[in-house]
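Here's a structure for you.
For this view, one protein chain was removed and the others were kept in their places.
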Amino acid sequence: MPQLSIVHALNQGLHRAMDADSKVLLMGEDIGKLGGVFRVTEGLQKSFGDERVIDSPLAESGIVGTAIGLALYGFRPVVEIQFDGFVFPAFDQIVVQLARMRFRSAGALSLPITIRMPYGGGIGSVEHHSESPEGYFAATPGLRVVTCSNSHDAYWMIQQSIASDDPVIFLEPKRRYWQKSEVNTDSHLNNISALHEARVLTEGSDCTIIGYGPTIATCLQSARLAAEDGVSLEVIDLRSLSPIDMPVLIKSANKTGRVVIVHEASRSGGVGAEIATRLTQECFYKLEAPVMRVTGYDVPYPPSRIEDDYLPDAERILDAVEKCMGY
Amino acid sequence: MPQLSIVHALNQGLHRAMDADSKVLLMGEDIGKLGGVFRVTEGLQKSFGDERVIDSPLAESGIVGTAIGLALYGFRPVVEIQFDGFVFPAFDQIVVQLARMRFRSAGALSLPITIRMPYGGGIGSVEHHSESPEGYFAATPGLRVVTCSNSHDAYWMIQQSIASDDPVIFLEPKRRYWQKSEVNTDSHLNNISALHEARVLTEGSDCTIIGYGPTIATCLQSARLAAEDGVSLEVIDLRSLSPIDMPVLIKSANKTGRVVIVHEASRSGGVGAEIATRLTQECFYKLEAPVMRVTGYDVPYPPSRIEDDYLPDAERILDAVEKCMGY
Amino acid sequence: MDQSDSVVQLLDSNGSFTNDSLFTSTLKESELIDFYRDMVLVRAIDEQATALQRQGELGLWAPLLGQEAAQIGSARAMKKQDFAFSTYREHGVAWCRGVDPVDMLSFWRGTKHQGWDANQYRSYGYQIIIGAHALHATGYAMGAYLSRNTETGDAGIDQAVMAYFGDGAMSEGDVNEAFVFAASYQAPVVFFCQNNQWAISEPTKRQSRVPLAYRAAGFGIPGIRVDGNDVIACYEVTRQALDRARSGQGPTLIEAITYRMGAHTTSDDPTKYQVFSEVELWRDRDPIERLKVYLRAKGVLNNELESEISNEAATLSERMRDECRKLPDPNPLSMFDHVYSESDLNIDEQKREVETILSRSQDN
Partner (left out) sequence: MDQSDSVVQLLDSNGSFTNDSLFTSTLKESELIDFYRDMVLVRAIDEQATALQRQGELGLWAPLLGQEAAQIGSARAMKKQDFAFSTYREHGVAWCRGVDPVDMLSFWRGTKHQGWDANQYRSYGYQIIIGAHALHATGYAMGAYLSRNTETGDAGIDQAVMAYFGDGAMSEGDVNEAFVFAASYQAPVVFFCQNNQWAISEPTKRQSRVPLAYRAAGFGIPGIRVDGNDVIACYEVTRQALDRARSGQGPTLIEAITYRMGAHTTSDDPTKYQVFSEVELWRDRDPIERLKVYLRAKGVLNNELESEISNEAATLSERMRDECRKLPDPNPLSMFDHVYSESDLNIDEQKREVETILSRSQDN
């Protein structure tokens, strides 16, 4: 099986999706000749032409709004938002128009649009290039919100997102973009675990760690460190932030009795709050400790020279585990 | 003490704020001659002229964006967004620019802007006129998010919001707009309980009900009905959705051991999730039951003929109380 | 079509034909009678809906009174394969696309968010968010181009798209971005701006100090002004713009100058901001009256035909009244449908909550 970076896996996933369905087209700023600022769409305009890989004017609302029109016409647009921090001008089109079209039309109209977006911090860049806006989208009924933590998922989840008849916010963990891992390309979309499924990455008995996207590597590192101290962590890759695969989380929480949720986004009102609330609801008598959150703080993303103090790391995760164990 | 509707209380509160500080100015669509579609600004243009009560072009991003410029110049703009559903074109300006200016400038620049917005359902209107977008703002560091449930608070909280050096999202419970209650205007801003404070409306011992804005009347109704059945509910008016006045909530939860949170916004990712998570964290050993949420469902706001089935009512609150009591 | 202050008019407010240097009428008398009928009927629909709202049968209604010519003239210029994106006020456009007025009411009554199937009528439902649909229209038009359903030269295939919005909408970012995209991709879309002089209480000059049609040129789009109360001119100007779009010559912005003779919506009180004399002035420019005078003078409209049409209107109104009251309330459980294309555990669970409540109240 080939070792691919997440960028390359996405690129090949997009290529395969475009091969499979001529209605798939890509739109965004600088995705054509340049191949995107992270090169995710590199070479695709050469392969598929400039009517399927479309450089858009510099206007995010315009990009998503015209993608909606194209989807109404029968296309499956895949939109790139260049960075997390630039998605907000398109917020109205995403949250009010895109998310609701199926509901509003009682199922008559569907908008199979995928919005790709690099997100998260840790790359030492300037303001607005390191954000985690997933909570806004996960709190919006009608949107699917997914993210990948490795190349295999990157390859398959992007194809599943494009194949989905629902609008999907597809979040790409930018600081892991160049991290390589194995991709099994010898499968078929129908044989891959469903887009909304969470995945247990390491089984454990003492405490469950739920992460997603860029924090998975950190969660796995914590599990290795904890194991050295004889503490057994069960790491779950959430993958889908909306809908949330509660059965997998509930099963794990009932087993370990302790849960730590990890995300880079600010703590308050994040995905962690929703998971904590639902798990407490479902596993009330089984939880030995309150569900803990290891997250970015309730502040705007700080200047990059102190971003390491903002981002969850293994030390903070292990602190939370210890706190759980102490209850 | 005069009995005033919330609309009139807001109107008089705005009047007093404009009298007190010549830097206060109002901006928005149709707020001048028309006095706003809900008449909250009625008569203010006559009193203060069209340079302090400014009819804006039809562009929400433009309104908030120019308000930011005016605030940088030294004004205290009070912006009206005509309906909840129309705030999203301004989302970028609110969440990326307004919320962060103080942080970004390390305190050098402050943007004392109040964004007023009618919100919530129950008025039998068409799409986009009945929404509860508060969760998005409450999850955004740097914004204060407040709401009133009665005329007294309407009168004072709007003045406090305007006086605050932070940007404030001021949510007005539109289906209670014409509900009258007493307003004590004989006080002074400094003697009023702080803007971020929650308020215990009825003391009780069996279960805490936390609501805000339009749901407070429903919560109080539930308390009366429960009392008939010998169940004692403690109703808390949250008032500030960000920051959240946790000490008041924790005290009550520790006392009653049971908590139900009520809001019209969708359940997932709402303000209820954050409160539930924090309360579980702080009162883990005192909670007899998981914190329950009685909310709108995880669907877009439905057509108005079935909105009563979507909105929390006393029956659903009492169901949740019963469920709590059964743990 | 170059930028100028002049306004295309083919039928003046006295009902006399006028000359325009660039446009002439291509319409047959039978077609003019059809237009007349359309306008009378949509005015009747509007009146009936307004009455139904007063009687508490509708939550809200946005009257089109005064804008019949702009809507009928432009929408009748569309071909079957074209597609319309409209605001909350384009009942006349929906009518021309074949939508039943009762289906229009369902939105305002609150039984549905979209009262009709957009694909069936090739007309998207009411859009409340000002300007948002200008981008959808542009994207749809890009789709037509990318699918090679334009520029074939086959009149039965070549598609174009109409985007309707008001003078107020011209200020929204989305509308201006739509101009950027439409121009950049030369999308076959016609922007039809009904300048009815008001955005609720704000006069057009708050949005722009120059004629709205001027906006187009700066985006590389032709802009043209037309007498929005002249159904013939609206038809001809739109037809030409649609033909341009279809044949690969790109987008056009049409500013139809008209007047909102009614309230903004049934919740509005225009006496707070409108000047009576101005309303009176526009009453003399009534779009239906002028066509009537013309057709009567021509002798193609006689008492008999007129009463036939007004009977038709009365029958339609009556049916609307009856059927509006009978519009079925949605099943409350339907709110859990179509949030996603597949079923979802969380939503199913919430649906069961409501089922429990409903079954309980049925038991009582």
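Going in written order, the chains are labelled A, B and C, and every chain counts its residues from 1.
Quick note on the criterion: contacts are C-beta pairs under 8 Å (C-beta built on N, C-alpha and C of every residue); 3 or more make two chains touch, one makes a residue touch a chain.
Note that this is a predicted model, so its numbers are computed, not measured.
Shown chains touched by the hidden chain across the complete assembly: A, B, C. Of the candidate positions B:41, B:61, B:149 or B:208, contact with the hidden chain is made by B:61. Summary of contacts with the chain left out: across B:144, B:239 or B:293, the touching residue is B:144.
In the full complex, subunit A makes contact with the omitted chain through residues 29-30, 32-35, 37, 55-59, 61-62, 85-86, 88-89, 123-129, 267-268, 297-300, 302-307, 309-310, 315-316, 319.
Across the interface with the omitted chain, subunit B contributes residues 25, 51, 56-57, 59, 61-62, 64-75, 89, 92-93, 96-97, 102-110, 141-142, 144, 164-166, 196, 243-244, 246-247. Touching the omitted chain from subunit C are residues 170-174, 176-177, 180, 183-184, 206-210, 214-220, 223.
The rule is simple: only the chains that are shown with their structure count from here on.
At the far end from subunit B, in terms of centres built from Cα atoms, lies C.
The distance from the centre of subunit A to the centre of subunit C, each centre being the mean of the chain's C-alpha atoms, comes to 40 Å.
Put simply, the C-alpha centre of subunit A and that of subunit B have 31 angstrom between them. Counting partner chains per residue, subunit A shows two or more touched chains at residues 61, 89, 92, 96, 103-104, 141-142. Shown for subunit C are the residues that touch two or more other chains, namely 112-113, 129, 173-174, 334, 339, 346-347.
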